[in-house]
Structure formats: structure tokens, C-alpha cells
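Before any comments, here is the structure.
The complex appears here without one of its protein chains, the remainder shown in place.
And now, subunit A:
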Amino acid sequence: MTLKVLAIDDSKTIRELLRSVMEEAGFDYTSAVDGVDGVERYAEVRPDIVITDINMPNMDGYGVIDAIRKGDIDNQVPILVLTTESGDKLKQRARQAGATGWIVKPFDDVSLVSVIRRVTGIG
């Protein structure tokens, strides 16, 4: 089966970067421009994994995680947080919010794909 990825980031640059990496890896890629859009897309796309930015307008990444975890659509989907900070505080917060893992920007294609495969068990 093809792995379905939903990426949520307000930066088009990052969305496009992710697209190129995801499509290269043969994943089915959908993106959303902010938290609210992301949560809507989540219901439509029903991805196997969500990758979300934290700092976004309308609803931030924590809001996205919260909405998905408390929602009734596959609420245990793996969610990776994209972040520019690698500090422990951030990780703790992400974990508390319900994130499955995190990726520090700037990310490296190979590791990103392997993390996705690792937490989804697909591919």
C-alpha cells in the first residue's frame, strides 16, 4: 500500500521541500497551510502519518495534535512535529501534547523518510 502523508506547515517553502522528499520516497503527499486547514484535510485524506509545524496562524501544531488525538478519526495516527528547536523543553512539550515524534529543521531527506517508515511500519 502507498503511505499517505499529510504535512501541515504555513511555509510554502517547507511544504514544497517536503513534497519533493515525500514524492521521491513514493509516498502519497497532501499538504495543508495551517492548523485549521490541516485538521480539515486530516478528515478528508485520512493519512497514515501527519507531519506538522508548531508555529502557525489560526491553529498551531499543538492544537492540531490535540484535535486529532481527541477526535474520533483514527486518533492514534502517528504525528511528527517539525521544529527548528532541538531543545528538551520542546520535545517534552510535544510529547505531552501527544506527538509521536519530532523532526528538527533543517531536516535530512533520508532520516526523515526512515523516521516515517519507522513510526508507521509502512513502506
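Just so we're on the same page, a contact is a pair of C-beta atoms (placed from the backbone, for glycine too) under 8 Å apart; a residue touches a chain by one contact, two chains touch by 3 or more; residues count from 1.
Everything that follows uses one rule, which is that contacts and distances are computed from a predicted model.
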Options "Cytochrome c biogenesis protein ResB", "Xanthine dehydrogenase family protein subunit M", "Chemotaxis protein CheA" or "NADH-quinone oxidoreductase subunit F": UniProt name of the undisplayed chain: "Chemotaxis protein CheA"
Subunit A residues that touch the omitted chain in the full complex: 10-14, 16-17, 20, 32-37, 39-44, 55-59, 63-64, 66-73, 75-79, 84-88, 91-92, 95, 98-108, 111-112, 115, 118-121
